[in-house]
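This report refers to the structure that appears directly beneath it.
Other chains of the complex are left out, but the ones given are in their true place.
Chain lettering (A and B) follows the sequence in which the chains are written, and residue indices restart at 1 in each chain.
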């Protein structure tokens, strides 16, 4: 059994990670940490975990965690996460970092978009990006994996094969719609039920931190620097991201898009190319990715649906863990 | 008092029309018709109207309606609507048609997109398009007004001033998100609570009938033929449309967009140019339009929020009625 520690266990991604690992045939959660709720039971914080786990929350102590765990899932906010990752790596723990701290390759880009000093800048550019569909080889031997952002996952998967084949212009529009869980579990006015319910709105138009992540990772995989206009939207649902992506290229058709996807993802167990427009409900609570391509007046519209908390966060983390430990990617998912 | 007949009174737009008219200081509903529920009380069909109206549903009889009403709101499906409109006009009733039957100017375009013969083709091209923000003069004296489609309203209002000023390329993307009421009140699998809830999906990509309406009306107002790629989305909420529109043009900025909007809509009482991204909740149940423009990497993103049932249908119909009868546009709204 792989023993897993969850660092920062009180949020939604931590919840989903625990839920998945407790259903995994070869992994189990052996430690859960929290700075604010230490001493409480994890079940008190996440009543929906009752019956699948029973552990007290403790303060994160790297030396203790090194005894209790084989791998840590770091679910802290950015910057705090990098510091935690550093201390966990120093005691030899393998780490999957769910924050944004090790996703970008350039310190300057990180510090511009995240407006903070990076706590461990020398590592940037050397950390595997945890999208096994594209970077499986780098993940396999890794001791540290940067788990992808939710929006980037929904955009990179459909775009990477097309950019790699130079089949589309670099000029791309990503109009993405996310459930409210993407905003985290800290009480804020905009995330109140009566604010978010019965409403849809764009936010952070042209200024969301996941935009440079999309560009950086796509360039890493394809060599092409895409010019992505990214508009996220807050959608009245718990979970799910639907990315509607507008691309064009000489002679591009939906059929050709699907052919390129089929080639790149022939062995990707979670990627499904669908005929009808994908709906977030069809991937809810799963690690699956539904992708469709549609002709529309000479251009092509791509739709990609994922569960933002599963494939967009903790499901991908389990998939990465499976890769790191030599298990089948789909185990427990 | 203006006496209003509601033709086809059992759906959501009819409900909203009755709700608004019963709160209007100079109008009242005097007849409600239905082919399937005649004999029932309107309150039985729409329990939320209890206390504001008490009328039995009857079969539509033009001669009788001509006695009972000054104006008819026709809330029937397309094709059926044009036939009804014809019979109502023949007895001299003024009509606001909420269907798509008189929105387009060309019979051939209508018959291609709606896949049916038009029952009264000779009128096409002569009917006022009921968007008083752009066509007030034509509406004022009209006996028949074609009430706009919900999606077109959300796209035409932000785009018309920019196209008219030739400030944007004709190549435009409209990514729109609608509440489920837009799908009507007829029971269908996709509109069941458990199918639509906790899900967002695109539909009719590149093939929705509101696309040619947008193009036709924008050309009518601006002389420019736009190439619009339109993607509608079904969003888990009762009401509301958010259109996220991607435009570009030489030297175009959000500030310039707002300036053009301010000029065109200086006297439009329902159009509000907002700084924060508009949310559908902020216009819910009202006839208001919230529009914002945002710079994003050299391009400009426009967001327009309306209530699809109010400004997108029955609120606009009341606004049109006010224009037709010489009342202040905002009366009762």
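We take it that a residue touches a chain if its C-beta (ideal position, glycine included) is under 8 Å from a C-beta of that chain, and two chains touch if they have at least 3 such contacts.
Keep in mind that this is a model prediction, so the values were computed, not measured.
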Number of identical chains forming the whole complex, with 2 shown: 4
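The rule is short, and it goes like this: only the chains that are shown with their structure count from here on.
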C-alpha-based rotation, chain A on chain B, 0 to 180 degrees, nearest 5: 180
Chain B residues within the chain A interface of the complex: 173, 175, 177, 179, 195, 197-203, 205-207, 227, 229, 231, 233, 235-240, 242, 244, 246, 277-282, 284, 294-297, 299, 301, 303, 305
